[in-house]
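With one protein chain held back, the other chains of the complex are shown just where they sit.
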Amino acid sequence: MARIDLIDVVKQFKGETVIPKLNLTIREGSFTVLVGPSGCGKTTTLRMIAGLERQTSGDILIDGACVNDVEPGKRDVAMVFQNYALYPNMTVRENIEFGLKNRGVPRRERERLVRDICEIVDLTPYLDKKPQSLSGGQRQRVALARAMVKHPKVFILDEPLSNLDAKLRVHMRTELIELHRRLGATFVYVTHDQTEAMSMGDRIVVMHRGEIMQAAAPMELYDDPDNLFTARFIGTPPMNVLPMNLLPNLGTEGEGRAEYVGFRPEHARLLPGSADPPSDGLAIAGSIITRESLGAEHVYQLRTTAGTCFVKQFLRPYAGGDFATAVVPHDRLYFFDGEGRRLRNLRAASRPEPAAAGVR
Amino acid sequence: MAPSRADARPVFATGRGAGRPAAARFRAALDAALRIANIVCMLLLVCVFALPFAWMISTSLKTLPETMRFPPDWIPDRPVWSNYADAWNSGPFPKYFLNSLIVSSGILVLQFLTIIPAAYAFARFRFPGRGLLFGLVMATLMIPPQLIFLPVYLMLSDWKLLNTHFALILPFASSAFGIFLLRQSFLQTAGELIEAARLDNAPEWKIMIRIMAPLARPVLATFALFSFISHWNDYFWPLVMTTNESARTLPIGIAKIRETEGTATWNVLMAANVMLAVPVLLAFFAAQRHIIRAFVYSGIK
Partner (left out) sequence: MPMVPKRLKPYAMIAPALAVFSLFYLYPIGYMIHLSFHEWNFISPEKTYVGLGNYREMLTDDVFLQVLRNSALYTVMTVLLATGTALPLALWLNRKSGFHAFVQGAIFSPHIISLVSVSLLWSWLMDPEYGLLNGLLHWFGIGPLKWLNDPGTALLSLVIVAVWKNLGYNTIVFIAGLQSIPPELLEAAALDRSKPWTTFRRIILPMLSPTLFFLVIINLIGSFQVFETIAIMTQGGPVHSTNTLVYYIYEYGFRYFKIGHASAAGVILLVIVGTLTLGYFRLLSRRVHYYG
C-alpha cells in the first residue's frame, strides 16, 4: 500500500508541453483511474509514476519519499502493459519469475510465490507454455501474475483490457476489482473508456490536455461535475449542453451569468408535442430524428431550435408522434459560464409568459 | 504477374467457347503446349547451371587419357575413385580443412560478440555522436577487402601476424552489415518489452541477452549463414595474408593443387573441386530457402 504524490509535475516533449503543471495525490489503497481522450497526458502521467519517463520538472513521491532518481525497477511498482509485453521467448513460469530472479529471490521462495500466484489467476496448467500458445485472456492473466508476484506497493495498469473482446473485457473488469480488494495495494489504472473508469475506479481523475479537469468518486463526477468537459465526458449519451441565449424562457437566480445549460438525457422526459408542459421544469419542443431501443432503455435524438439533444426513457418507450417536448426538472439543470466552469450557486427560474410563446 | 498469367485463359476460353467446342479444344491444346514449352525452357535453363557441375563430377572420375579426348565423352569407361585420394594426398588437406573451420567460426564468434552490443547501443540509446558513429560504421560497408589489403598486409607484417589465424580473423571481427541488420531488427522490437524488463529490475546486459537477442534469432541465423559461407569460400584474403601452410585455408589448398600436380591433370583437379564445392552445394539444397534469404537480405530493404 502506498500513497503517490505528484507535485508541480511538468512534462515537455521536444519543446512541446504535454503536461503544463500537474498536482495530484493518489490515496493509498485506492483504485484510481486516469481517464480522458487520447493525447490528454494520462499515459504520460502513468509512465512518469512508473519511472519509464522522467518529468521535465517537479517531484514524484511514493509513500512520501521522492523517487525522481529511482530506477523503475527499484520503485516497488509493477505494471501491466496494454499489449501485455510478455517475453515471447520465455515460458509462463519464466515470465513470472524473471523479476524475482533479478532481485535475487532464492529458488525455493520463487517456486512458492509462482505457485501461489498461479493458483489465484488459474494459470497452473500453462506454466510451461510459451505466451504465443495462450489466448488473449490467459496472456492477460500472465501479465497480471507477473505484476502481482512481486508484491508491489503500486500496481500500474495501462489500458490493460483494450485488447480483449467485449465479453471478456466485462469479465476481467470484475476480476480486477476483486483482485484490488484482495491485494489492498494502490491501483493506478489508465483508460480512455469512461464506462470502464466509472465501473472500476473508486476515484476517477478526468484529464484533458495535460490538466486535471476533476478528481472525484464516480458518482460525484456524474452528479456534480466541475466543468463542461467532465460533464460531457462522463455518461452515455453525454450530457446535453445548450446555449442559454437560445432558451429565452429559462431564467436564473443567484450569482454569476450562465452561458450554457446542461442536463442528462436520462433526467428528461418526453411528452407528446400537444401536451401541456409542467411549469416547474424546462420544456424544449422539437422533432424526433432518431429512435434507438436497447430493450430496457430508449434513446431519442431531438432536434430543437436550441440545438440537438438526447433523451433517454426507461422501460416504456415514448409512444407519441414525431413532434415532442422534452421536459427537465429545474433541479436537474447544470449551469456553466463562458469558460465552461460550473456555476453551482445558480438556480433555474421560469421566465413567465411572453417569451415562452416564442418556443415551439 | 497477374496480367500475363496463363491459367487465367481457360476460364475465358470455356466461357466464350461454349457454343464452339472445337475452338475451345484448340485453345486448351494450345495452352497445354505452351505450358510444356515453358517447362522445357526452364529445364534448359537449369542445364546451363547444372551441366558444368555434372561435367566436373564426370571429369573427376576419368583417367588422364580419358580427359584428353575430343570431342569429350560424358561417361568415363570405368570410374577412377583414386583421383580423390590423389587430390587429398597432394597437400596437407586435414590442416587446410581445420584452418578453414577455425577461421570461419572464429570470425563468426567474434562478429557476434561485437555486433550484438553495438547494434543494441545504436538501437536503444540516444547519445551524443550517435549519428556520426553510425555513419562511420556504415562507411566501412563500402570499403571492400580488395581496397585495403595492401596497407593491412603491411600492418599485419609489422605486428608479425602474417601466416597466423589472427591475420585471417581479426580484420573481420566485426561486420557493418551485421550491425545494420541487427539494429534494424532491434528497432522493431516493441519498446514495451524493454520497459517491462526494466520494471522487472533487469540489468541492461540481461535485457540484451535474454530478451532482445532471442527475438532477433532469425536475423542472427541469417547473418551467420551469410558470414560463414562467405568466409569459408574466401580465397582473396587468405591468399594475400599467407605464404606458408600454417594458416592456409581450403580454397587456397585446392587452388594450389594446380601448381603441385601440374596444370593438365584435370581429373585430379576436378576431384579436388568436387570436394570443395559439393558439400556446400548439398548444404545449399538442404537449406535453400534460408541460404537464399541470407544472401538476398541485403537486396531488400
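The letters A and B name the chains in turn, as written, and every chain counts its residues from 1.
Convention: a contact is a pair of C-beta atoms (placed from the backbone, for glycine too) under 8 Å apart; a residue touches a chain by one contact, two chains touch by 3 or more.
Worth saying up front: this structure is predicted, and the values here are computed from it rather than measured.
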Whole complex considered, the hidden chain contacts B
Can you tell me which of B:A118, B:L181, B:M212 or B:A247 touches the chain that was removed from the display? B:A118
By the contact criterion defined above, which parts of subunit B meet the unshown chain? Give residue numbers in ascending order. 1-4, 39, 42, 45-46, 48-53, 55-56, 59, 67-72, 113-115, 117-118, 120-122, 124-125, 127, 130, 133, 136-137, 139-140, 142-144, 146-155, 170-171, 173-174, 176, 179, 203-205, 229, 232-236, 239-240, 251-252, 254-255, 258, 266, 269-270, 272-273, 276-277, 280-281, 284-285, 288-289, 291-292, 295-296, 299-300
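As a working rule, only the chains that are shown with their structure count from here on.
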Under the stated contact criterion, what part of subunit A meets subunit B in this complex? 50, 52, 71-74, 77-79, 81-83, 85-90, 98-99, 102-103, 146, 150
Please output the residues of subunit B touching subunit A within their complex, sorted ascending. 190, 192-193, 195-203, 206, 210-211, 214-215
